[in-house]
Every structure is written in C-alpha cells, then in structure tokens.
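Certain chains of the assembly are absent from this excerpt, and the rest are unmoved.
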Amino acid sequence: MIDEQFAIGNSFVHRLDPRVKIVVMFLFSVVVAVSTRFVVLLSALALGVCVTWLASLPTKELLRRLVPINIFIIFIWFFLPFTVEGKPYFSVGPLVGTHEGVLYATQITIKSNAIVAVLIALVSSTSILTLGHAMHELRAPKKIVHLFFFTYRYIHVIHREYVRLLNAMKIRGFRPRTNMHTYKTFAYLVGMLLVKSCDRAQRVHNAMLCRGFRGKLYSLSEFSLRTTDVISLILMLLVILGLGILEWTKIA
Amino acid sequence: MDKNSLIINLEDICFAYPGRAPSLDKLNLQFHQGDRMGLIGPNGSGKTTLLHIIMGLIKPSSGRIEIFGGHVEQEKDFRMVRQKIGFLFQDADDQLFSPTVLEDVTFGPLNLGKSQDEAKAIARRTLESLGLAGFEDRITYKLSGGEKRLVSLATVMAMEPEVLLLDEPSTGLDETTEKRLVEILKSVDFSYILVSHNIDLLIETTDYIGYMISGDISVDDDSIPHTHRHMHKHGKYAHKHDLSLPDKKS
Amino acid sequence: MHISEGVLSPSVLIAGAVLTTAGVAIGMKRLDHEEIPSMGILSAAFFVASLVHVPIGPASVHLVLNGLLGLILGWKAFPAILVGLALQGLLFQFGGLTTLGVNTLNMALPAVICYYMFGWGMRVGTKMPVLTFTAFACGSCAVLVSGVMVGFSLYFTGEAFLPAAKLVVVAHFPIMLIEGVLTAACALFLRRVKPELLEGHYVPKSS
C-alpha cells in the first residue's frame, strides 16, 4: 500500500531536477487555485495532461489515483448547481439548477483535476526521499525536513508491525463488525502500536547516541542543475506566467 | 478422521510479492493427520510465505489448496481453516495486543462464539497446561521474551486447533525456555509443521524434514544414520547438541 | 475529511496556510533537535493508525485520532499532522500543496484545543471513570470541531457552500462516536500498559 509506483521510470519528467519540479508544481498550483477564467483553467488542464503524458505514467493507475479527489468533487456537484443563485438552467423535482451554479462546479472540477494531475506527474514521479532532500536544498526548515524523513522511514516498520498484529487477530477468528468488541480490539491495536513505537523511539535514540549523536542531523544531498533542467524551468515559468497574465489582464 | 488422512494438500502453488521474484514456485505439499514435519531452508526461501498461504493471509497467484479434504479459496473458507489450524508467527512475541494475558488468550475463543465464562475457562485451562498458571493478570507488554512466546502459544492453543504451524518458535529463546518448548511439543498430540534454522531442534521434535529452497520443498526420507566424532573446548557448558541427541551416550 | 484542491477561495487558503505556519512554528519551538527522531517515529505510528478502517454498519471509516494525538503531543500535533498529511498527499494524492495549510489546521487545531480542555484527565492519579470520560470527550470533540472547521472553510469560500457544509458537519456525528469510544479504550489501555505515554514522557532525552 505504501509503495511509490510512479517513482520508478526514466521519462523526461523523471529525470528533471526535483527542485525544479517542486518550484514549478508550487507556482502552478497557486496560480491555478486562484484563477477563475475558463481559458486559463482549460489551458491548465491541457498542460496537466501534457505533463502526465510526458511522464508516461500508466493510465489506469493514474485514473485510480484521481478517484479520491473526485469523490469530494462529486459531493460538491450535488449542491453547487442548486445553491448558487442565477439563471435557471435545469430542474430536478422541486430543485432548480442554475447556469452559474453549473459553471462554478465545472470550474472547481477542472481546477482540482489540473492541479492534481500536475502534482502526480511532477511529484509522484520523484521518490519521497529525493523530495525530502530537495526540500532541504530549497531551504525548508531543517527540523521539518528531518521530521519528514524519520516519519517516512518508520512508517514502513510500523506498518509491518500493524499488519502482523492484524494477521494475529485474523488467525484467531477476528472479524470486524459494528460492535464494541471490534472497537475495543482496534483501540488495543492502536494502543499497542503507540507503545511499541515509543519503545522503538527509545532504542533508536540509544543507537544514535552510540554513534555520537548530539542533536545535529545531517543530509547528504547533491543536486546539480543540468541545462535541460534550467531550460525546462524557464519554459514552465513562462507558461505559468502566461496563465497568470491571462487571468488578471482578461485579454483573449 | 483416520490417522493418516490428508489434512493439507497444496498443488502447484505459485506466489510472488508485488515486484519481486516468485517466493513460491509450483510448490507441492502433502501433510497428513499425525505428521510432525520439520521445515528448514535459507532466509528468504519462502517458508513463512508458505505458512501464510496455508492460513489464507495471502492468496496464491495460482495453484490449488485443499484443507481437511475441502477446496479452500475464499476468505470465508479460510475462516474455517483458522479454527482448525493454529499458527504461531515468526515474531510471536509481538503478536500480543491485549493489555492482560487473560484478555489475549480469551480473544480467540470469544471470536469463535464462546461465552465470556467459557472463554475464560478455556484460557485458564490452556495457560495451566503450558505451565503459565497465575499469569492471567500480568500485563502482556511487560512479560519477558520467553514468557511472551509461551503466552503466544497459549493464545493459539486456546483455539483448540487440530494442527499447529510453528514459524521459528525458538529463535531468541535461551536453552531453558527452548527445552520447555520442546517438552511441550513432544507432549501434545498435535500434528504440526515446524519451521526452524536449528536442525537439532528439528531432529528432536519432528518425524521428517522438508528442505525448502527457492520456493519449493524437497522431502528427504532416507535419513542416513551416521557418526560424527568431535572435540571441543568449553566442554563444561551445557550445549545444544548434548540435549538434542537421544543417543549421545552411545 | 480532506478538502480537495481547487475548491476553496484564495482568502481561506491563505488564512489556513498562515495559521498552520504559526501552529507548526509553536510546535517546532517546543521540539528539541534531539527529540525529532522520536517524534518522527510517533508521527509514523499515528499515520499508520489512521489507515485503520473500522466498520460502521455497512460502510467503514478510517480513523482520524486527532483527539488522541492532541492528548499525547499537545502543540506538537501541528508538525506531526503537517508531515502526516504531506505524506498522504504524496503517497495517495489525498490532497495537494495549496490545501495543506487548511487541512492541517482543521485537524491540528482541534487536537490542541482538546489537549487544553481534556488533557488534565490523563494525569497521574485521576480515577478510571474520569479518565474514561475525558478521553471519550476528547476523542469525540476533536472530530466534531474538525467537522465544524471543515464546514466553515467551505462556508467562508462562498454562501453557496452552506448546505454542503452543514452536511459535512452532520456526517461527522457517527465518526465522533466511534472516535470517542476508541480514544477512551485506547487511553485505558495506555493507562494500564504504559502510563507515562499519556503524561507527556514519551520522548527519550539524554540527561
């Protein structure tokens, strides 16, 4: 479950400098999130599709990953068309959907998918560890970066412990149902995970002390910008700038 | 059920963890009522995987599993399997999740639909039979490694299974606890499959040994009696092959 | 509940980001360099716990546990949740960068509020019934406040979201109950097994 399928690959996007990817993804997300014009949003979506294509990600998996956000979007579709005031457009029973409402919901749908497509293409194509190192290079607070590393490192260990406990329950005939026995059992499971993690924290701390730990953490990371990275960065920045200009000057 | 009826019958089982080389590769296994089988093999040869397949914790990609004469495939088929086959995990000492020993041992019987009182009675009986009487209210988390292992065994035995699968039950145990485990295994009249890296343990507790290598088992029945003679220092310490060889005084 | 990218208005997004930054800064200030490994491991435990699905009738919900997290971590819940959500975003695409602030705030602020409201119930010497009650209240209130905050995030984005916002809050009611029960049972477990965890001594420090 906690694997990074998309990080494996050797496309143009995979080889981009992770710092470039983060910067581009950040600016793109911000510009699109605040945009409202359809020209801008549609171009953004087109751009999103392009980047995912460039990253040559498996389509089925890609669509699967778009499901979570779109559940929320569908939820919104049940409301917005009816609650935004404006010209009546269609009706379902006593409810009247407005033209403006439908446009608003469409706008949100496009925005969401465009942003997440770019997120998947640029960020999920990078291993999480590389991203952590890139964040460090981009001067993210050190404490946060290290917290991120440790959390990520031990998610796997603790997840394995969790699966082990779950299997131990299963082989003893446990079936989750809606009852107190089930909730109590899950509470014990969570409690046990926390207790074990605490002990592990103690042991890891000891191991670090034995290796001379005095509160200072290090990261080894060296990225070097290649020409293609610089060119892509400039190109992408221009495109994002273009989107911004399109949004605020209302030309075209 | 007659003595030698087939309990576990695996045919051409294949399994691979995602993105890995196959862990089990067209594996066949016949296990009969009354058998005490040992299983040995290098790290990563698929021993644990095999036991997980039998318990239905992972599903094979191909092949056929028959247990107690019936074909098992779905999760609900395996529910029955798990009542009749008890499984002691490789890391048995971290499979306890309840605050107290009694709660942990009653967990299985309760899931099988026993009442609280029945479950407690079973738990007490099981604990006693393993020499753990008086452990009921101990906090599982605070037990020592060896005690945890024995309590884990109790949690499994409380389900009153007909067969036991034991995945390296003796790792990390000292000789005393290991000996106690061996005594328990010898005294119960379960059929079992015992995985271990310790050949002496296997020789002592099992009737025949399967050798697992890269996802398949070869059972070698021509156990050739042979003689070693050796000499070593530290003769004063009790040491494992002294205990494990019934005919050492020959 | 996570709010997807592209839904909220810029002002809500900015407010969320600013407040989260402040919360994380407070949390990080209380966190020594030395404690970071331990905090990371504990955050990982909460991350894994939030993958647990519990059945409720025919459906199943995953745990939030921000009440329990608040009880144990206090202000450090902010960085823990921030990192947890970032990882969820990266691994499962549950959220993105622009909503990270709001989503963190909606989960972490209730955790901190509940820590101040109910944390006293976990201290040494409180009676079992008191502990059970405060833990239950903590678990359920944290989820309720989260639900209300998600509702307000939507409402502040536009009047048109009001009915959706109300439904979001209502949808949190059954989860509240489950979270309350689980938090209480978990607190009782920890009290019996490792009480120091509830009393704030969960990270090793060298003397």
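Note that the chains are named A, B and C in the order they appear, and that numbering of residues resets to 1 at the start of each chain.
Throughout what follows, contacts are C-beta pairs under 8 Å (C-beta built on N, C-alpha and C of every residue); 3 or more make two chains touch, one makes a residue touch a chain.
These figures come from a predicted structure and were not determined experimentally.
J.: Each chain type is displayed a single time; count how many copies of it the full structure file holds and write the result as a formula.
T.: Taking all copies into account, the full complex has the composition A x1, B x2, C x1.
Everything that follows uses one rule, which is that only the chains that are shown with their structure count from here on.
J.: May I ask you to sort the chain touch graph into line, ring, star, complete or other?
T.: It is complete, because no pair of chains fails to touch.
J.: Centroid from C-alpha atoms only, then distance chain B to chain C, rounded to Å. What do you get?
T.: The answer is 41 Å.
J.: Averaging only over C-alpha atoms, locate the centres of chain A and chain B and give their separation in whole Å.
T.: Each chain reduced to its C-alpha mean, chain A and chain B end up 42 Å apart.
J.: Among the residues of chain A, which ones contact at least 2 other chains?
T.: Only 188-189, 191-192, 195-196 qualify.
J.: Could you list which residues of chain C touch at least two other chains?
T.: 189, 193-194
J.: Spell out the part of chain C that touches chain B in their complex, as residue ranges.
T.: Answer in residue numbers: 189, 192-194.
J.: Mind listing the chain B positions that touch chain C in their complex?
T.: 99-100, 139, 141-142
J.: With touch defined as at the start, can you tell me which chain A residues reach chain B in the complex?
T.: Chain A residues touching chain B: 3, 161, 164-165, 167-175, 181, 185, 188-189, 191-192, 195-196.
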